[in-house]
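Heads up: the structure comes next, in structure tokens.
One chain of protein is taken out of this complex; the other chains stay put.
Moving on, here comes chain A:
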Amino acid sequence: MQIPTLEPERSRTPFGEVYEAHFDAILGFVTRRTADRHLAADLTADVFVAALEAFEGYDFRRGTHLVWLYGIARNTVASHARNAAREREAVAALSGRRLLDEQDVQRFEERIDAEREARDLLARHAVLSEPLRAVIDLVAVDGLTTKEAAKVLRISQATARVRLHRARAALRAGRTTPSGTFNTPLAEVTR
């Protein structure tokens, strides 16, 4: 039997590469959840600053870099929603919006427009309880597998599957609009 080591297994990938590889995914995650380009820039910066702070202690046995970053992004967006300005000011190490030029602002707006459907989707299933919504967001909106979503949420795969199932059932039961008006991702998960 192998004796477990106390030291976390450190990532051998430099932080810069992790950033390069997953910037787009995290930007997508954030822009799907906010309609304000400045806020999206700030939150994206916050996610990576928090990731940098935690990078040394990151243990890759807990999941891939992307899954780990999604976890941080979830916390960042949630903590912003809970107590926006004050908390941000306390932790903000750098201001994302300060880094935007005109072209970036344009791209952020395009991005946010493109994610509008996904955002509407989030709003439509806001009737779900938070634990159920968390799972279905990650699977249906962010495109994670159930296994990855479980890791982001730090719950077991079985729990994730159950919650996903219950979320689908709740959405089917509570559906008041004709099924044709749902766009594809939600239609898929509620099928």
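The criterion applied here is as follows: a contact is a pair of C-beta atoms (placed from the backbone, for glycine too) under 8 Å apart; a residue touches a chain by one contact, two chains touch by 3 or more; residues count from 1.
The definition used in the following text is that contacts and distances are computed from a predicted model.
Undergrad: Can you work out the missing subunit's protein name as recorded in UniProt? Choose among "TIGR02186 family protein", "Branched-chain amino acid ABC transporter permease", "Tat pathway signal protein" or "Na+/H+ antiporter subunit E".
TA: Going by UniProt, the chain not displayed is called "Tat pathway signal protein".
Undergrad: Which listed residue (A:A41, A:V141 or A:L164) would be found touching the missing chain in the intact complex?
TA: The single option touching the absent chain is A:A41.
Undergrad: In terms of residues, what is the contact footprint of the unshown chain on chain A?
TA: Touching the missing chain: residues 12, 14-17, 19-20, 23-24, 27, 41, 44-45, 48-49, 52-53, 56, 93-94, 96, 98-101, 103-105, 107-108, 110-111, 114.
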